[in-house]
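Up next is subunit A:
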Amino acid sequence: MEFLVASSIGLLTTCGTYLLLRGRTFPVVIGLALLSYAVNVFLFAMGRLTINMPPILREGVTEYTDPLPQALVLTAIVISFGMTALIVVLSIRAYLEIGNDHVDGQPVGEPSEAGDKN
Partner candidate 1 sequence: MSLTLIVLLPFIGAVLPAIMIRAGRNACATATGSVTLLALILLMAKAPAVISGEVFQVSYSWLPELGLNVTFFLDGLGLLFATLILGIGLLIIIYARFYLSKDDPMGRFYAFLLLFQGAMVGIVLSDNILLLLVFWELTSLSSFLLIGYWKHLPEGRQGARMALAVTGAGGLAMIAGMLILGDIVGSYDLTVILQNADLIQASPMYVPALVLILLGCFTKSAQFPFHFWLPHAMAAPTPVSAYLHSATMVKAGIFLMARMWPVLSGTPEWFYIVATAGLVTMVLGAWIAIFKHDLKGLLAYSTVSHLGLITMLLGFGTPIAAVAGVFHIINHATFKAALFMTAGIIDHETGTRDIRRLGGLLNLMPIAGTIGIISAASMAGIIPLNGFLSKEMMLEEAWHTMWLDQGWVVPLLATVGAIFSVAYSFRFIFHVWLGKPRDENLPHHPHDPPFGMWGPPALLTVLVVLIGLFPAVIAGPLVAATSSAVIGGELPEYHLALWHGLTPALGMSVIAIVVGALLLMRHGALISATANLSRPDAKAMFDCAIAKLVALSRVVSDNLHNGSLQRYLSVMIVASVAIGVSGFYAEPDHTAGTRELLDVSPAAAIGWVLLVVTSIAAVVMHHNRLLSLLLVGVIGLIVSLGFIYLSAPDLALTQISVEVVTVILMLLALNILPKETPKESLPGRKLRDGVVSIAAGLGIGGAIWAIMTRDLPNSISAYHLANSKIEGGGTNVVNVILVDFRGFDTFGEIIVLGIAALSIFALIETVTQGEAAKRLASWVVSNRRSADRHPMMMVVATRVMLPLSLMVGVYIFLRGHNEPGGGFIAGLVVSVALVMQYMASGFGWTQNRMKVNYHGMIGLGVIAAAITGASAWVAGLPFLTSGFVHVHLPIVGEFELASAMGFDLGVFLTVVGAVMLALAKLSQVERMAEHVDVNLDPMDHDPSVRIATPEKEA
Partner candidate 2 sequence: MMKRYLPHPLLSLALLVVWILLANEISAGAVVFGAILAVIIPLITASFWPDRPKVGNVIAICEYGLVVMWDILVANVIVAGLILFRKTETLESKCVVVPLDLTSPEAITTLAGTITMTPGTVTIDLSADAKSLLVHCLHAPDAQGVIDDIKDRYERRLKEIFE
Partner candidate 3 sequence: MPFVVELIISLLIVIGGLFLLVGSFGMLKLRDLLPRLHAPTKASTVGVGGVLIASMLYFWVERGHFTIHELLITLFIFLTAPITANLIAKAYMLLNVDPHSDLPPSKQNEGWATFDPVGPEGYDPSEEYQEKEN
């Protein structure tokens, strides 16, 4: 199980990073979303993996998973949600203002037809 989680995190990071490195806003936003999944799971997995031991106190149950990372992840999810919302709006706003959605250093106001030079 651990390997599955670790490889998933790695893969999500890889995919997120790859999209993050594209030259347009939308893939970047998608990449950030993937990256934040990866990081959230990463942070969650800090508490190690357990099955069916949710940190809801029950009579007679003594084994619980580590609740702290979950609380941290919750905070992180909410924060990254706020950030995502902002960047989504920002990407629209920038697109409307600039006329293209490049993030790769193209000059302002001129949509580029040329290939990616970098």
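Keep this in mind: a residue touches a chain if its C-beta (ideal position, glycine included) is under 8 Å from a C-beta of that chain, and two chains touch if they have at least 3 such contacts; residues count from 1.
A quick word on the picks: all candidates are chains of the complex that A comes from, given by their letters.
Computed from a predicted structure; not experimentally measured.
K.L.:
Using the definition of touch given at the top, pick which of 1, 2 or 3 touches subunit A in this complex.
P.N.:
None of the others touch subunit A; the one that does is 1.
K.L.:
Inside the complex, what are the residues of subunit A that reach candidate 1?
P.N.:
1-30, 33-34, 37-38, 40-42, 44-58, 64-75, 77-79, 81-86, 88-93, 95-99, 101, 103-106, 109, 112, 115-116, 118
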